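Okay, so here's the structure we're looking at.
One chain of protein is taken out of this complex; the other chains stay put.
Our next item is chain A:
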Amino acid sequence: MAVVCYEIRKVFLRTGSQIAAAICAIVVILFGVMSVNSIFFVDDQGNHITGIQGARLLAAAKEPWEGPLTAERLALVIETNQKENASPQALSEDITQNNISYGRKQGYSDILLLLSDAFGDFSYFDYYAADRLTVDDADNFYRQRVLSLTEWLYTKADSRFSPAEKEFLIQQFENVRQPLYYAAADGWDQLFYTAPSLITVLAIMCGFLVSGIFSCEKQWKCDAVFFSSFHGRKKACKAKIGAGVAIATIIYWASMLLCSGIILGCMGAGGANTMIQAQFFGSDSFYNITVWQEFLLILFGGYAGCLFFALLAMLVSAKSGSAIFAVTIPFILILLPQFLSNMEIPKLDRLLGILPDQLLSVSLVLGGYNLYDFAGKIVGALPILLVVYPALCLVLLPVIYTIYKKTVVR
């Protein structure tokens, strides 16, 4: 344990590491504050109120609409929306009047989005689709979700999925618990929106911090003393791995919990037990999970991703003895798939869907449709990512140890 502490100290005594840790802290606070400030409430005068007060007022406005999304409740939303759309403020050419009208819609705006999503075209979002509905359409809400998907699967996405995969997706949509229970989840929405960027920054920073753990002895010519010591080729190698894992773990969890604390603390953590299909951010997902479960998947997926990239950096550092080379590998593996995803190469999507960078953006994976067929068993990308990369992390630990302990000092 003492050696692990010294290894951690060695990392954080470097100016570069101190700057990296400071960047992490600044990014966390910045992301937290930006998320809180991005939400707004429109008062009865049409004025925007942002920040914590805006979040609280918005939550209060949405509270009366909390409950199961039954046909009656959906019909009420459609009816209320129609009346509001016919109001002088909504029809006015004056933007302030429009804002006043929007202010009256805020309470049920999330449900309107769900309706637009279900009744609009599946492949693109039609914001005004809900405005064209009649109260009778409310009865068809759950059926329409499945119909939209089915139509998309057999037209625009026909060649993309096998019959078994199409059947799987339809089945998943049909399996959604009915009626969905709605509760406002704006805090979670902001957190899930922020998470991919934050986790990507953390993965790069963790890679940077641990990149020198194995190469510093060579860099500072301390390798001869290190490897000729009693623990040099056993316990000290393990301590270096332990230090790397500890640094990635501490940086990741401290940053994520702090950012989550700021966002949820300021904006509220309501809606955690609702299904993600009851929220606009998860309405098209085929993963039937709750908001709280999505949060856990993002947290643990992100951790697995950060740890994988950190271990990869450590492996390169142990093998090459170069911190610079080590730090570039995670950077390339994170950015290259994002570059490749913009190129239309057949079948590439499926490969990109299971690359480790996906773990850094679980909220986006949950909204994607990458499916994999294992001897007739169809699974989404997420279960594969959550099994393969933690397993690879476990494999990397002894590999790094074996490579480093056999270092030859010339």
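Descriptive notes on the structure:
Everything that follows uses one rule, which is that a contact is a pair of C-beta atoms (placed from the backbone, for glycine too) under 8 Å apart; a residue touches a chain by one contact, two chains touch by 3 or more; residues count from 1.
Note that contacts and distances are computed from a predicted model.
You can't see one chain of this complex, but its UniProt record names it "ABC-2 type transport system ATP-binding protein", from the set "Na+/H+ antiporter subunit G", "RNA polymerase ECF family sigma subunit", "ABC-2 type transport system ATP-binding protein" or "Spore germination protein KB". The residue touching the chain not shown here, chosen from A:3, A:33, A:157 or A:201, is A:3. Screening A:13, A:86 or A:343 for touch with the missing chain picks out A:13. Screening A:19, A:34, A:164 or A:225 for touch with the missing chain picks out A:225.
One chain of the complex is left out; on chain A, the residues touching it are 2-3, 6, 9-10, 13-14, 216-217, 220-236, 408-410.
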